[in-house]
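A single protein chain has been omitted from the complex, and every remaining protein chain is retained in its original position.
Let's look at chain A:
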Amino acid sequence: MTDISTRFLDYAPAPESTSILHLRDSYGLFINGEFTSGHGETFQTISPATEKKIADIASADAQDVDAAVAAARRAYERTWSKLSGADRGKYLFRIARLVQERARELAVAESLDNGKPIKETRDVDIPLVAAWFFYYAGWADKLDYAGLGPNPASLGVAAQVIPWNFPLLMLAWKIAPALAAGNTVVIKPAETTPLTALLFAEILQQADLPAGVVNIITGAGDTGALLVNHPDVNKVAFTGSTAVGRAIARSTAGSGKKLTLELGGKAANIVFDDAPIDQAIEGIVNGIFFNQGHVCCAGSRLLVQENVHDEVVDRLKQRLTTLRLGDPLDKNTDIGAINSREQLDRIRELSNVGDEEGATRWTAPCEIPAKGFWFAPTIFTGVSTSHRIAREEVFGPVLSVLTFRTPVEAIAKANNTPYGLSAGIWSSNGSRVLAVADKLRAGVVWANTFNQFDPSSPFGGYKESGYGREGGRHGLAAYLESAGWGSQTTIAKGATA
């Protein structure tokens, strides 16, 4: 027999090979179909698991943003808005297929740059990216049936700014509907996760997408500000923090730019005493520890019916001891690295506040690697609705456990947040699920599951979680204008769409 002094559960390393990646040392801006060097100060993108540099990334200044928007405008007027829907669809299908063909490469790059486990990029992120392009490719020649009346018109140039938690997936959420609807795009990936967007630029070249239809510019927050405030963009789409979203809403007000915002969340995951208990535990784990909790719709507030609180917490702890934290590229890793030092600091700060406010902290026993940014899965019990960890978005693997006694109380507590992006309900009683879901003020309500995404399902928030919907038929409305009677511009645009 083999040595039994070690545990079977200490699975031998099973790292995904990085040999499939052929990265360059430095990446420029992708403007008008070509990589060009930026005029801003070059920055590095690092792997948050090792803190090692991956590549130098160009930064776009005002001049570069102008060039990108001008390229998008040109492409819109000369090419993209003149193509038939079927032809636009052809490009989108081509992009979707290329994403599938290069799926493994993209998954490895995403894990490397973001720190999320390869099993998530491989099984969730990248398949969904392809699904999003396939889905909207199908819409491109069917816009008349999008529920916006005949001949809905594209808007023009869309300025898009996306976050670091699902870098390529958020890019797909933004670009696919925009292109299907006939717009051109200037997109800025997050400063810490530009890598897959730049590989995506190569895919666009492979797909022969007409120059300027999609422009990808990298940089920090000021580049994003230059982009959304550019006078020649018609549409702004932003996913990120509520604070930045507020600033964008303020700066675009009165500019005539159409705006969609997908911001923060503090979702309630409600567990009733008749829940399918083992699956509810899985759902809680998936709700808050998926992607290290870097999910705007994460189920970060667990509302448990008081009579099953101890059992749920007990089972949850047992389950969390089997989570494996470590090398994101290892196929058995469940919890990867925190995306940046800045984010790690914020998670630590808010967790410390949790201690100070009197909640009880429990941390899953796992070894933390010496290098990189890590935070072990953590549960706070004895949390009150007034605690900051119950009100503010931690955006990390930290779960706050609260209790309730009746469905009315559960609903009141779930809705008692400035956010309203998502919620979960766990119960074997179907009528209770429907009755509670009906009263939750959240854009998405999951029943006996959590964190499920599908391109055909609209996603978006209430209140401070933003406005506008992404995904599904509703997601098209963010990039189209109804060709209502009497509107000269829309009729004129509609004729060419």
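Quick note on the criterion: contacts are C-beta pairs under 8 Å (C-beta built on N, C-alpha and C of every residue); 3 or more make two chains touch, one makes a residue touch a chain; residues count from 1.
As a convention for this text, contacts and distances are computed from a predicted model.
K.L.:
Name the absent chain as its UniProt record does, using one of the following: "Phage shock protein C (PspC) family protein", "Deoxyribose-phosphate aldolase", "Hydrogenase iron-sulfur subunit" or "Potassium-transporting ATPase ATP-binding subunit".
P.N.:
The correct option from "Phage shock protein C (PspC) family protein", "Deoxyribose-phosphate aldolase", "Hydrogenase iron-sulfur subunit" or "Potassium-transporting ATPase ATP-binding subunit" is "Deoxyribose-phosphate aldolase", the UniProt name of the unshown chain.
K.L.:
Which listed residue, A:151, A:332 or A:415, touches the chain dropped from view?
P.N.:
In the full complex, the listed residue that touches the missing chain is A:332.
K.L.:
Write down which of A:278, A:342, A:355 or A:454 is the residue touching the left-out chain.
P.N.:
A:278
K.L.:
Suppose we count only contacts with the excluded chain; which residues of chain A make the list?
P.N.:
Its contact residues with the unshown chain are 1-4, 7-14, 119, 123, 274-279, 282-283, 314, 322, 331-332, 428, 448-449.
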